[in-house]
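One protein chain omitted, others in place.
For clarity, chains are labelled A, B, C and D in written order, and residue numbers in each chain start from 1.
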Amino acid sequence: MTKTIIPIGPYHPLQEEPELFKLYCKGEIVKDVQWVTGYNHRGIEKLSESKTFEQVFFLVERICGICSTSHPFAFANCMEEIARVEIPDRAKYIRSIIGELERIHSHLLWVGLAGHFLGYNNVFMWAWKYREPVLELFEMITGNRNSYAMFKIGGVRRDIENHKIPTIRKVLDTVKEKTDLLTGAVMDDPVIHARTKGVGILTKEDIIAYGALGPTARASGVAIDVRKDDPYAAYASVHWKVITAQEGDVFAKAEVRLLEMYESISIISQCLDGLQQIKEGQVDVKVKEIPEGIGTGHAEAPRGEVFHFVKTDGSNYPVRHKIRAPSYMNIATFKKACVGQTISDATIALAAVDPCYCCTERMAYAYDYASREKILDGNELVKMGQRKTEKLRRQIKRNR
Amino acid sequence: MNATNIINRIRDTLRDYILEVDIMSTKRATIHINPAALIATARFLLSELKFRFIIASALQSKKGFEILYHFSYDPLGLIINIHLLLSTDNPEVESLCPLLTGANWIEREIHELFGINFLNHPNLEKLISEGNWAEGVYPYRRTEGGEIDQKKSEGNRG
Amino acid sequence: MGIKTFCFKKSLWLFHFGGASCNNCDIEILDCLTPRYDVERFGMKLVGSIRHADVLLVNGSINRRDKERLLEIYHQAPKPILVVAIGTCGCTGGIFAEGNTFAGPVDKIIPVDAYIPGCPPKPEAIIAGIVKLLNK
Amino acid sequence: MHKRVLIDMVKLRELESCKMEAIDRHVLHSKSFKTIRELATFYFTCRRCEEAPCISVCPADALEKDENGMISRALNLCIRCKSCISICPFGTIMNDLFATKTNGYHYFDLTDDTELIQFANAFDDDIVKIVEFDEKPEEHIYRLTDRVLIRDVYWEVR
Partner (left out) sequence: MIFSTIIYFLIFPGLLFASIAGGFLSWFDRKVTAMVQFRKGPPVLQPFYDFLKLLLVKETILPAKGSPVVFMLMPILALVGATLACVFILLPALNITSGFNGDILVIFYLLNIPALAFILGALASGNPLASIGASRELKLIISYELTFLLILAAVIFKAGMRINLQEIIMAQADTSFIGSISGILLFIAAIFCLQAKLGYVPFDIAEAETEINHGSFIEYSGSAYALVILTKYILLFTLPVFIGTLLLGGLSFTGINIVYSLLKILAIVLLLILIRNTNPRLKIHQAMRFFFVWMNLLVIIAITLSIFGR
């Protein structure tokens, strides 16, 4: 098998990180998919064994910048299970708020990228512009735009003081407005419909076979959401619903993500109500010892379930720390979603999974099925995707 | 059906293979089984009880290689770890791939990091290591007697 | 200040190399392009070919597999090329420095002109860092 | 009379680098594991100050005194800033207490006979040896736990 790795990655986010996806194609049709990972391997599981539990939080936060709270979330759930501690209510609310804010910013980021793949560069710029207020909220609450360092065993590190609540609500209102705008733009656009409906379909059976998670699964009618199934933090005490769709195509995934943002906004505002009723101050409990044992913790990241397994031996280092990010499972479904599609649909099918970057891939190449030679690089794939949009757009205009 | 029922069902059906059942809380349990019974157990969990495969974690301890297969029963939020112990000298176990496509990557990864062989795996090719460490090196393995992590023991950070 | 340096400063074309990072730096670099920060105001833009680049932004810890690619890219760049290590990872390896695949911080592999620490550095910091580099 | 291990703390402390650490869990009602060094130090060397300066200096609130005046360190809270080392007027707490190695793989559970022997074999006989007698205060041999005897200079003459 020949493989050409072009060292220059285009700067577009999907190709930002140096992992490699190879598409084997026959003519226009994708026949097989192969992936080469390892460009981003940092040995985090091994590193974690040399860090104390408190330090591990900072490490898992840096598994990926987009999920930077999901991993600490799962790890905290896991450690609290081992130590059998119950965290104060205030900490629960704060954790949920951070988690949901992160979901909003991550979904917005995705909308921008998907827009880019469909050839709507303006959507990219706009979605990223609307993401900024959310990041500002983070900065106000935690002191950093990403990597918030909020979690610790037994609670959170910083309180959200009650006087900040009105500001948060105000920002949420603007975010909601902008979400309406984006949702409208996506849901009503006939070109987007034509371009994404029926593309990259995953059936319920596929989802189960691959163990796919998060919006990818929910868009195929598999209503798994850790927040409902195994409620942690404050999710049991707020009202919200799991968004699902049945079609399993790219459009359904977009729909699920967009509607989830509304749920997140509503969860946050309920949590803020909850916070207002509790006295400021107590946001953590002291956890002196971590006993020997094993623990499993999971949390619903924007892309699906993040799962952590820790084995402890009573010392202050994990003996084994296994981390499973949602993309690890979701990326494999790409094979199912792409094979048999045309190359121009492959990119958007890939983007629909939201292949979060650090766990998985970054660069896409198309290979000829027979000779296994490279014929297209990631750039051209993006281009082909964009061209198809244009074609459809014209068709639709004609049909009117 | 609640968590206790499910665990009892597993206990009854797989009575012959189960070495020990360890109920950690209402939503977590670890079942130690005989490695030979992995396929039967997994098939029962996946197709009869409709569990979801989460992931597998491997680790090496003094006893040998241990693999924990994590399964989740989402309607209840129940997580069951299927634990099995492999010998240090010749660690091998049946692959879950024929049952479950989603187990492909993780088995490759475990093979790469620990050198555990998965029988009947369709493609045990390297996943992450190419260029990062040499052939035949299993970075997560520990040597006999316990190697000392150099950086750790030198520094005073303990 | 000669016309050469003046023009150079006014027109910086950036090329982004992401190593084994956590993505936050990548996103923050990208964020510099978006409406809030808009580096095009300063004549900076991201280019897709290293041949056109004036500044090489490197972020993320560099693992052994990335190291060769980084070297290759650096040698392909037309001189003068400025190298900026972005983020704690780029500057020192950060939290990943003890990892078993770590191949040394950026400055052990190629010469670095500026370091922008932060985990991740804010877009403001990235812009400020590059501006400071120019006034060196 | 079962086997016990006798550790000469004075000589053990002099060892340049010590590859093996003895541990005992479940002593002093602690769920986590402690090194024999740490236990012995707090047990035999610490003077049990009334207004213990180490406790007040600890920035992480990790040190605690129990009803007998014994100091214990909460593993998860201690950040190893080593302020306690510099404040202790008697030089009780020393750097070696914080040299926890990566994980339990290097440690010996001194309640288990085989591990007890393995541990003893790893050291010279004059430092660690297997004995079958109980504590002998007149020879400065005191009992730390059921299976561990320590030879040390006990400051408090009982």
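Here is the rule we use: contacts are C-beta pairs under 8 Å (C-beta built on N, C-alpha and C of every residue); 3 or more make two chains touch, one makes a residue touch a chain.
Keep in mind that this is a model prediction, so the values were computed, not measured.
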item: Chains in view touching the one left out; value: A, C
item: Which residue of C:47, C:71 or C:134 touches the chain not shown here; value: C:47
item: Touching the absent chain when the full complex is considered, from A:57, A:126, A:148 or A:309; value: A:126
item: Residue ranges of chain A at the interface with the undisplayed chain; value: 6, 10-11, 118-122, 125-126, 129, 377, 379-380, 383-384, 386-387, 389-391, 393
item: Missing-partner contacts on chain C, residue numbers; value: 3-8, 10-11, 34-35, 38, 40-41, 43, 45-49, 51-52, 54, 76, 78-80
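As a working rule, only the chains that are shown with their structure count from here on.
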item: A-D or A-B - the one linked by more C-beta pairs in contact; value: A-B
item: CA centroid of chain A to CA centroid of chain B, Å; value: 25
item: Between chain D and chain A, distance of the C-alpha-averaged centres to the nearest whole Å; value: 47
item: Touching two or more other chains - residue numbers and ranges from chain C; value: 63, 65, 98, 100-101
item: Junction residues of chain D - those touching two or more other chains; value: 100, 102, 105
item: List of chain A residues in touch with chain D within their complex; value: 49-50, 52-54, 153, 286-292, 313-319
item: Chain B to chain A touching residues, read off their complex; value: 24-25, 27-28, 30, 52-55, 57-59, 61, 68, 70, 72, 74-77, 79, 81, 100-102, 104-106, 126-132, 139-140, 149, 151-152
item: Of all residues in chain C, those that touch chain A in their complex; value: 15-28, 30-31, 34-36, 46, 48-50, 60-61, 63, 65-66, 69, 72-73, 76, 94-96, 98-102, 119-120, 122
